[in-house]
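In this view, the complex is presented without one of its protein chains, the others remaining in place.
Order of writing sets the chain letters: A, B and C. Residues in each chain are counted from 1.
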Amino acid sequence: MKRMQTVIGVIGVADASDEEQKIAEQVGREIALGDAILVCGGLGGVMEAACRGAKSAGGITIGIIPGFEKSDANPYVDIPIVTGMSHGRNIIVVRSSHAIVAVGGSYGTLSEIAFALKLGIPVIGINTWEVSSEIKKVATPKEAVELAFTIARHRI
Amino acid sequence: MKRMQTVIGVIGVADASDEEQKIAEQVGREIALGDAILVCGGLGGVMEAACRGAKSAGGITIGIIPGFEKSDANPYVDIPIVTGMSHGRNIIVVRSSHAIVAVGGSYGTLSEIAFALKLGIPVIGINTWEVSSEIKKVATPKEAVELAFTIARHRI
Amino acid sequence: MKRMQTVIGVIGVADASDEEQKIAEQVGREIALGDAILVCGGLGGVMEAACRGAKSAGGITIGIIPGFEKSDANPYVDIPIVTGMSHGRNIIVVRSSHAIVAVGGSYGTLSEIAFALKLGIPVIGINTWEVSSEIKKVATPKEAVELAFTIARHRI
Partner (left out) sequence: MKRMQTVIGVIGVADASDEEQKIAEQVGREIALGDAILVCGGLGGVMEAACRGAKSAGGITIGIIPGFEKSDANPYVDIPIVTGMSHGRNIIVVRSSHAIVAVGGSYGTLSEIAFALKLGIPVIGINTWEVSSEIKKVATPKEAVELAFTIARHRI
């Protein structure tokens, strides 16, 4: 494993639509194809689809789990980090990423976007919250991940 | 001290404008006059102004400190709760409140609003983020605190 | 309320013996008589007994709750601080105290003693873990709280 590999976070809701899951899966796949590590909140919906996509391309996936058990992680998480801190773990997902891709998202996702903007961690958004011009809006998973890599590489 | 007194959170930025500080001070004063405890992030700006207002009316103020020292608290915090968790403490401000009044606010405040909306804790806003129709918009400190009390009392 | 009042933490197990609860109650009472604020983990056993003692002398009690609800607090907690961080809240109990009194205690208590020793927060112990000569061993609640006050006053 390469030291200080790029780490891309993927955020979005657990109860995602089919369309959101399809997008998230492609995002995860592109992250793995780009040889980055995927970090997420470790549960279902967008998180699970992104991990599934990453694993389909041989990537590595980390899930920052809110609960108490490794088995809370979706089946495509390689390494569950177990916090026991409920939504308090959201900031750890953010801090551990060089850049973040948001796919859709509800209030939990908004808390992560807010932390990322606060901490200066770039956010690329697909159909997500429009709370700041600092969020880079893109239309496709490929664009999202390309932009994430371009920005993240400046931060390593 | 009465058991299970109403607890109102006040959130907003450390580098607040004079106008925001004036509003926050009145918010804090109204909270104390209503015999509720004020919880905030414990630092300057909106947080300090709100605590100053509460103390001017003989209230009790709690500051959930992000850093390592009680002395990080503004001079109007009665009881500093020291977390050492940086912005990770934001969710504790939210969870500890029956209702929250947001005055202005930047990304840190947005993370707190997002957590409150996620957790079903009512948010009353004065010139703050407009990310949800669930945020009750009001124009004055008096209205904000009256509404906070009305809602909070249903939650005790 | 006086600014920067002394804050004494009380730590010990939820499933405390009658004897431990009796001691904790007296510790809480002495803390309140000395005009300090009592901080604890907010649940039962030693924590509840200490809060009950403090309230019997008109004191103020803070409970740093591991779970998600204010109602998790024992009936003698005035102000529940709700963390949602499970045992992760132990370090907040420690950091928020000028000095700590440990009554008995199992592994959770040991984690708090360890953090206190790490952070240089004085620990006074009654029948507790003997893991360091830095823990001041005393025999009675009165001695414990007198020593806590003597030490804590140097730290304010």
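Annotations
Assume a contact is a pair of C-beta atoms (placed from the backbone, for glycine too) under 8 Å apart; a residue touches a chain by one contact, two chains touch by 3 or more.
Just so we're clear, the structure is a prediction, and the values are computed from it rather than from any experiment.
Checked against the full complex, the candidates C:G12, C:G28, C:G59 or C:G88 give a single residue touching the omitted chain, namely C:G88.
Remark: the residues of subunit B touching the chain excluded from display are 68, 83-88. Although one chain is not displayed, its contacts with subunit C can still be listed: residues 87-88, 91-92, 106-108, 110-111, 114-115, 117-119, 129, 131-132.
Residues of subunit A that touch the chain left out of view are 1-5, 7, 37, 60, 62, 64, 68, 70, 75-85, 91-92, 95-96.
The working rule: only the chains that are shown with their structure count from here on.
Under the stated contact rule, the graph of chain-to-chain touches is complete, every pair of chains being in contact.
Taking the mean of all protein Cα atoms as the centre, the chain whose own Cα mean lies nearest is B.
For the pair subunit A and subunit B, the distance between C-alpha centroids works out to 30 Å.
Here the CA centre of subunit A is 40 Å from the CA centre of subunit C. Computed from the mean C-alpha positions, the centre of subunit B lies at a distance of 26 Å from the centre of subunit C.
Across the assembly, subunit A contributes residues 86-88 that each touch 2 or more other chains.
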